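Left out: one protein chain. Kept in place: all the others.
Up next, chain A:
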Amino acid sequence: MNKILFFAHLKDAVGEESIRIDLAGKTVAEVKEFLAKEYQLQKLDTAMTAVNEEFAGDDEVIHPGDEIAFIPPVSGG
């Protein structure tokens, strides 16, 4: 099982801070494609992905228990 976290406009679009779903074996790119379709997310392709709190590339494969977060362009400071 995996925990998926959404922030900022993505959280508003999904309507949840996080969801639990099994994504093991999928790549980050596949996860993005799946969620974009499932939740009608238009801006997911501009978001970075973090796996276990570290930025991850599109080719990274998800393992059981990984925490995945989508990071829209940041605006701290």
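Definition applied: contacts are C-beta pairs under 8 Å (C-beta built on N, C-alpha and C of every residue); 3 or more make two chains touch, one makes a residue touch a chain; residues count from 1.
Operating definition for what follows: contacts and distances are computed from a predicted model.
Peer 1: The chain dropped from view, which UniProt name applies: "Phenylacetate-CoA oxygenase subunit PaaI", "ABC transporter ATP-binding protein", "Polar amino acid transport system permease protein" or "Molybdopterin synthase catalytic subunit"?
Peer 2: Hidden chain, UniProt protein name: "Molybdopterin synthase catalytic subunit".
Peer 1: If the hidden chain were put back, which residues of chain A would touch it?
Peer 2: Within chain A, the residues that touch the unshown chain are 5, 7-9, 12, 46, 48, 50, 53-57, 69, 71-77.
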